[in-house]
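After the structure tokens below, expect a handful of questions from me.
A single protein chain has been omitted; all remaining protein chains appear in their positions.
A and B are the chain letters, set down in written order, and residue numbers restart from 1 in every chain.
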Amino acid sequence: MSSAADATVARPVRSRIMRRALPYVLSLPALLVCIGILIPFFTAAYYSMMRFRLNLPMMKGFIWFDNYIAFLSDATFWHTVAVSLVYAGLTVGLELVLGLGIALLLQKPTRFNNAASILLLLPLMTAPALAALMWKLMTNPNFGILSYLVSLIGVTDFKWGSDPSTALFTVVLVDIWVYTPFMMILLLAGLRSLPQQPFEAAALDGVPRSFVFFRITLPMLMPYMITATLFRLLDSIQQFDIIYSMTQGGPGDTLLVFQVSAYLEFFQFTNVGRSAAILMVLWAITYFLSNIFIKQWLKLRERTRGHG
Amino acid sequence: MARLELRGITKSFKNGAVLDGVSLAADKGEIVVIFGPSGTGKTVLLRLIAGVHDPDRGSIFVDGEDMTDVGPDHRGIGMAFQNFALFPHMSAFDNIASPLAARHMAAGPIREGVERVARLLKIDHVLAHAPRELSNGQKQRTALARALVGSPKLLLLDDPLRNVDAKLRFEMRLELPPLLKQSGATVLYVTQDYKEAMALADRIAVLIGGHFVQVAPPEEIYRLPENIQVARLFGDPTINLIDVTPQASERGVSATIGNTAILIGEQYRAAVGRASLLGVRPEAIKIGPAAAGAIAADVVAVTPLNERLVTLLKTGDGHEILASQPSSERAVEADSQVGLQFAHDDILLFDKASGQRLKAVNGAGLS
Partner (left out) sequence: MEHVSPLERIVRGILIALVLVFFLFPIFWILLMSFQTNETILRIPPSLFFEPTIANYKALLTGRLETTAGNLDITFMRNLGNSVLLSTCAVLLSLLLGVPAAYAFARFRFRLGENIAFTLLSFRFAPPLLVLLPLSLYFKQLGLTDSYFGLVWVYQLICLPLILWIVRGYFEDISPDIEHAYRISGHSWLQTFTRIAIPLARPGIAAAGLLAFIFAWNNFVFALILASASKQPVTVGALAFVTASGIQYGQIAAAIVLSVTPTLLLALYAQRYLVEGLSLGAVKG
């Protein structure tokens, strides 16, 4: 039997260069996007070292790190740092506890539990900006259902987002509403993937439930918890959508977290230099955190992909 | 002109698998088995020939044409993989038809071609199934069918029977040679099983340390291994290798084992005084009563091994020797004293330092 493709047909020779180039050609667009990110990034870094106000273009000048040094003695800057840290700490901490609790409640893969966990995803899938709007409507002093419910237990005139003393509480509440499902779903997946033997052995030995939880479940769940926490910390410290939609950073300067502050500096006060400097400080924090996170994330990915 | 020629193929990987100057020529219709311990680069070599990876150096010629820079889709090759590599989202029929479909053949001829090969490999009744519905044996036959259907010039089989159960492996070992010969392709077959290699090969190419240590017909590899490694790889139980230093005496050249001097023949005169290893295969050793001229040994243990009986013996000077005999013969008793004898022709002598077999070169010195 002779083969159909005979030696008389010229064989296309692909050169080695073409084959070596293939991965680069394929990832060219991704590279372009990278460049599209890096150029503005370096521009922002550059601007952060300048005195640059859009409404006073003639005063534009290079001042090295003066913006940053000015921060050290600037009360508003430290207020921003404090609010951001408090916001991030409260939201992530509460979401972790709540998420873990809900995951434990729904641990058994029954049809009801599965349906419940799917429904619980819905808040996570709403745009945070729109979620803030929803809660704004619900906390409206005139017709908001929450204002009404709260008045039933005797707390009249609860100002929710419009009062400095309760604004933080309100936005944290919205954040918890949106993002707790994220924690829940990650921890639930983790819980359900834990090996059964240690638990079966503990049941056979008659080990008390609290012991099982603290000494067996929690340690095994730790990688998931750390990954989820870092993930959320990174997002929470940069929160913009919820706070801006709810109060635009107010009332006053109560909720001026990093990105909201930077946004207002840029668009309200047109102070590009200062705005960029605020963002660079935030970037440094997130860069540091994300390096820790990526290591954890890669470790977790290895583990659940079945070791490559 | 050889159908396949490899010249100086060199390839190194991060994990260390290295091919260093591999060369080979295979004729039309020949079955060459590439044999070697695991991790020595046999699979890598096959993939270089297939065109899936590029060698760092060296060239590949098919029918005199330089294929080194040609893509795998134009090399006229059929390949079957160890883990089958069937396309999971296509039926067995479409899997097998793939090489024909690539040539834009019409549906009719494709169907004929596929059914013909499927009948040959006895899977014509499962053609409509998806790969996950097939047994391992059927999957491997499908993979083979896919490799054969296009009547390739060159057939590369990467340990195809490895993941198939023992009984089926045995059946296929009988079916494969006539199938391969009938296809007329030049076959490169990779395996780690020496029995498989000996059963299938026209020639065996033993790959150790990144190059072919010996390329020869199975008989020759078994009876005249190039070095200790090759000798050890073939044969079960493994060949006996006994430390000796040949002496010259008025009777001729001899080696002393267990206080008995065995004549090993004039051709080994140049080995006198050199540390050597005397190799003799277990099946060549005859166990008899203790006698003059026979090596005295104590029987340590006797075990059945497949259809043979293996006896572990210990000589007076502490050498452990394995002897094997057909199980129809009577076994000796443990702890008894016996005498061992073996024929001249069954003796192999290896240089201890290099491991190379000392070959008798007529008249001239030894290699």
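The criterion applied here is as follows: a contact is a pair of C-beta atoms (placed from the backbone, for glycine too) under 8 Å apart; a residue touches a chain by one contact, two chains touch by 3 or more.
Please read these numbers as outputs of a predicted model, since none were measured by experiment.
Considering the entire complex, the omitted chain makes contact with A, B. Residue A:Trp135 is the one among A:Phe71, A:Tyr87, A:Trp135 or A:Trp160 that touches the chain missing from this view.
In the full complex, subunit A makes contact with the omitted chain through residues 5, 22-24, 26-31, 33-34, 36-41, 43-44, 47, 101-102, 105-106, 116, 118-131, 133-138, 140, 142-143, 145, 148, 177, 180-182, 185-186, 189-190, 193, 203, 224, 227, 231, 234-235, 238, 240-241, 244-245, 258-259, 262-263, 266, 272, 275-276, 279-280, 282-283, 286-287, 289-291, 293-294, 297, 300-301, 304-305, 308.
Across the interface with the omitted chain, subunit B contributes residues 47, 50-52, 71-75, 77-79, 81, 83, 85-89, 98-99, 102-103, 143, 146, 150.
Everything below uses one rule, namely that only the chains that are shown with their structure count from here on.
Per-chain Cα centroids separate subunit A from subunit B by 59 Å.
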